[in-house]
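The complex appears here without one of its protein chains, the remainder shown in place.
By written order: A and B. Residues from 1 in each chain.
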Amino acid sequence: MISDITIKMARCKGCGICVAFCPKQVLALDELSKVQVVNGEACIACGQCELRCPDYAIFVDKKVSQ
Amino acid sequence: MNKARLMQGNEAVAEGAIYAGVRFFAGYPITPSTEIAETMAKLLPQVGGKFVQMEDEIASMGAILGASLAGQKVLDATSGPGFSLKQELIGYAACAEIPAVLVDVQRVGPSTGQPTSPSQGDVMQARWGTHGDHPVIALAPWTVREAFDATVMAVNYAERFRTPVILLMDEIVGHLRERVVLPEPGELPVYARRQPKCTRSEGYQPYTPEEDLVPNVADFGEGYRIHVTGLIHDETGFPSGSPSVTEKSIRRLHEKISRAEDEIIHYDEFFLEDADYAVVTFGGVSRTAYEAVQNARRQGIKVGMVRLMTIWPFADKMIARLAKQVQGILVPELNYGQLVGEIERAAAGQCPVKLLAKYNTEIFTPTEIETAIKNLCAGGRI
Partner (left out) sequence: MERSFEKYFRQNRLPHLWCPGCGNGIAMKAIVMAIEKKGLSQDNTVIVSGIGCSSRASGYMDFDTLHTAHGRAIPFATGIKLARPELNVIVITGDGDCTAIGGNLFIHAARRNVDLTVVLFNNSIYGMTGGQASPMTPYGKKATTAPYGAIDRPFDVCQLAIASGATYVARSTAFHVQHLTEMIAGGFDNQGFSFIEAVVQCPTAYGRKNKLPEPADMMKWMRDQAIMKPAWDKLPAEKREEKFPIGLFYSAQYEDYTTAYDEVIQRAGGDQK
């Protein structure tokens, strides 16, 4: 994983915007319609999800290489 | 000492506003109030204040409320149709507790009515013009000098109680010219804007009331980062849907005024000591009534007079006392009958209350009122 994906669950309303705009299908909505990371390895830390989340519920940081 | 000046009622309002510290005026021209705007346009920049002619009365009202929240003392003047347009934001000022003074120089209505003719037809609109339950303060001067003093008082009350105050002028006083000596600075009290007593970090809440039930809402730009809304709100200033908060805040809005009634209610009494009858008047009509009462007195009629300066809150207690003393009350009004209802209510059947109504654009003659006084004493029709 090259990224840290932080989700503020209490803020997520399950609108699916982040899922739709993720170029690598990293995200999905769970049974309770909250966002979840389903394929973290594929994340390229492009920030598209964070950029358009209307609820400031998802944040992506590039991992600093060890 | 200030020299005597020949001055119009409307000009005196503008002078009074400057004296009271008003530094912002937004308005829209309308007869018979326009001279107030014109005088403010001239005077305000001379003292570093600002005047804006807005696009309508709604905009004017919005602009003064914005300026008030930013710390200025504010005034706006209008007449009938404009007063109607302002009602929405008068309610906003009542709910959000924003100090503001609005002058209504009454003219004959409804609608465009008789634009240049005197009337007292906005008594009830001043009280109930906007929707919902809210208190209001309304003052009605009867001389040019009192137009000045009442304006100072109106600004003081607006600041002191953080509420809209209506200066209920009429065309008679607005356009009357009299020789007046204006007070020196310091002669009349001027109430300064209320200030927060603690800081943001000390847990400041903008709508927590003081002992007098009035909150010290911080001005914008002072670092308090407050929220102001026309929704019913709690002490934090944020909206609340709670029944108890709603009840509490509406009650407090009323009680902050009703508790201070003795401070706010002003009236003059003339020849009441031995009076068997009384005339109760306000505004420009009081001038004619005074003459009529004097004439009647000269003919041996024991009639007195009360001139109300404060229209709202209404002087219930005084009227109740009066109704106990006299055998009849005459209420001459330049309308179809408005204040008479309040007087009747307060008199509570202790004596007859009779209306002398006039709504044909003309003012009363002293003889008309004198005749009505005689009819009242004779127990006949007015």
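Keep this in mind: contacts are C-beta pairs under 8 Å (C-beta built on N, C-alpha and C of every residue); 3 or more make two chains touch, one makes a residue touch a chain.
This is a predicted model, so every value here is computed, not measured.
Participant: Which residue from B:48, B:243 or B:349 sits in contact with the chain not drawn here?
Facilitator: Of these options, the touching residue for the absent chain is B:48.
Participant: Decide which residue listed in B:181, B:198, B:231 or B:348 touches the omitted chain of the complex.
Facilitator: Candidates B:181, B:198, B:231 or B:348; residue touching the omitted chain: B:231.
Participant: Can you list, in ascending order, the chain B residues touching the missing chain?
Facilitator: So the residues of chain B touching the missing chain come out as 23-24, 26, 42, 44-50, 52, 54-56, 58-72, 74, 88-89, 92, 220-231, 238-239.
Participant: Could you pull out which residues of chain A are in touch with the chain that's been left out?
Facilitator: Contacting residues on chain A, toward the hidden partner: 10-11, 13-17, 19-21, 51-57, 59, 61.
The rule is simple: only the chains that are shown with their structure count from here on.
Participant: Centroid from C-alpha atoms only, then distance chain A to chain B, rounded to Å. What do you get?
Facilitator: 60
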